[in-house]
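Coming up: chain A.
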Amino acid sequence: MTAPLLEVESLDAGYGPTDVLHGVSFTVGEGGITTVLGANGAGKTTLLRAVCGLIRRRGRVRFGGAAIESKATEDIVRLGLAHVPDGRGTFVQLSAEENLRVGAITRRDRKGVAADMERMYGYFPRLRERRHQQAGTLSGGEQQMLAIARALMLRPRLLVLDEPSFGLAPLIVRDIFAIMRTVNREERVGILLVEQNAKLALELADTAYLLETGRVVTGGPAAQLRDDETIRRAYLGY
Partner candidate 1 sequence: MRMAGVIVTIAVLVALPFFISDYRTFQFTQAIVYAIVLLGLNLLTGYNGQISLGHGAFYAVGAYTAAILMEHFGVPYWATVPAAGLVCFGFGFLFGLPALRLHGHYLALATFALAVATPQVLKVKHLEAWTGGVQGIVIIKPDPPFGLPLSQDRWLYFFTLAVAMLLFLAAWNLVRGRAGRAMVALRDHPIAAEAMGVNGAMVKSTVFGISALYTGIGGALGAIAVQFVAPDSFGTFLSISFVVGIVVGGLATLSGAIWGALFIQFVPNVADQISKAAPWAIYGAVLLVFIYVAPGGVAYLLSRVWGKLRG
Partner candidate 2 sequence: MEAFLHQILSGLATGGIYAAIALSLVMIYQATHHINFAQGEMAMFSTYLAWMMIDAGLPYWVAFAGTVALSFVLGVLIERIVIRPVEHAPVLSVVIVFIALLVILNSLAGWIFSYTIKTFPSPFTWEGSQNGYLSPHELGTIGVTLLVLAALFLFFRFTSLGLAMRAAAQNPVSSRLAGIRVGWMLALGWGLAAAIGAIAGMMIAPVVYLDPNMMAGVMLYAFAAALLGGIDNPLGAVVGGFVVGVVENLAGAYVVGTELKLTVALALIIGVLVFRPTGLFGRRYVTRV
């Protein structure tokens, strides 16, 4: 196997003086999809924030071969890591289209940006209809689509998603998962996915980890977790 796209080793992280994560290790393969599952409050959001450098952290994080554990968020993002944050992170006073432009703000290839904008409207026709509307007035689902589209506008090598299905109708969830599969297959974008819907996530991912109170309790090929009765019963509840 080649070197992984994202490699996290003994990561501690937290807010203020207290640590939430304790020695977390995991990887996302080049062009792979990894999912992190866990109960509410397990530290999944915290983990994604720590990877992106939004909070205090200690440990080793390598992205595309470069050490990023002491880099600033903006620099990590510029290396090609896009993050769809918990709560969508919409720029509520900008128009939908301006939100997409912000996603691509570090890019210099105007033509490529314009083409990607079209591609996003292809993925999410709803957004095209609402492109000039103030983003804060979009519905929750539309804002979630906008957040994903905004992240993709970066043309990332790794897409980090925090509960992308949150608050969405099942049909739209299906669409979004299909889109993730497409960008992963066609553009070899690696995906790190945190998701409440464990069943869907395990179907999509190749690798899965289970987080419990800030520690990885088990991890391995997604199929393995999917098939393990005891894990399913105890942790995943389906």
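Quick note on the criterion: a residue touches a chain if its C-beta (ideal position, glycine included) is under 8 Å from a C-beta of that chain, and two chains touch if they have at least 3 such contacts; residues count from 1.
Behind the choice of candidates: all candidates are chains of the complex that A comes from, given by their letters.
Here the structure is a predicted model, which is why all the values come from computation and not from measurement.
Candidate 2 is the one, among 1 or 2, that touches chain A in this complex.
Contact residues of chain A toward candidate 2 in the complex are 52, 54, 72-74, 77-78, 82-83, 85, 89-94, 98, 101-103, 105-106, 150, 154.
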